[in-house]
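The complex is shown incomplete by one protein chain, all other protein chains being positioned as in the whole.
The block that comes next holds chain A.
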Amino acid sequence: VSHSQITRLYSRFTSLDKGENGTLSREDFQRIPELAINPLGDRIINAFFPEGEDQVNFRGFMRTLAHFRPIEDNEKSKDQNGPEPLNSRSNKLHFAFRLYDLDKDGKISRDELLQVLRMMVGVNISDEQLGSIADRTIQEADQDGDSAISFAEFVKVLEKVDVEQKMSIRFLH
């Protein structure tokens, strides 16, 4: 990320920080109308806050946003011994996995999938229909027969999806 991009994001961070205390709370995020109308808005906001905390500082803000950096070609050939960059394909998939995995136990259970589906469709689909959709999805993805989707199974299902492009945000220059 270039210096000017960081400056711009910092400017954004401060404009969202209405309390001017250097951290953002959940209310600060909910004040963005376009985010408030996103059916998964609350789950996304949650992704910024580490376990049990209610405030996120600029560092945490950047860390979460870093998942959405586009993957550059020269990074793919980088030294494999270093820690994986936050915007790798695997980490992007992990970010999406965490949106489904409500209790953070590393598995998407039927209940969790149902809850997330309910968030996405609102009141427009009945419980039975939603239940059968959830069942079918787990059935198709589940390989070790535990009626839940683990991260590995999640990755397998989405192996053909162009994650790099769909979960990346480019800066304008």
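The rule is short, and it goes like this: a contact is a pair of C-beta atoms (placed from the backbone, for glycine too) under 8 Å apart; a residue touches a chain by one contact, two chains touch by 3 or more; residues count from 1.
Keep this in mind: contacts and distances are computed from a predicted model.
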item	value
Protein name as given in UniProt for the chain not displayed, "Probable cytosolic iron-sulfur protein assembly protein 1", "Elongator complex protein 5", "Sodium/hydrogen exchanger" or "GPAT4 acyltransferase"	"GPAT4 acyltransferase"
Interface residues of chain A (partner: the chain not displayed)	3-5, 7-9, 11-12, 15-16, 29-41, 44, 65, 68, 95-96, 99-100, 116-117, 120-125, 129, 132-133, 136-137, 141, 149, 154, 157-158, 160-163, 166-172
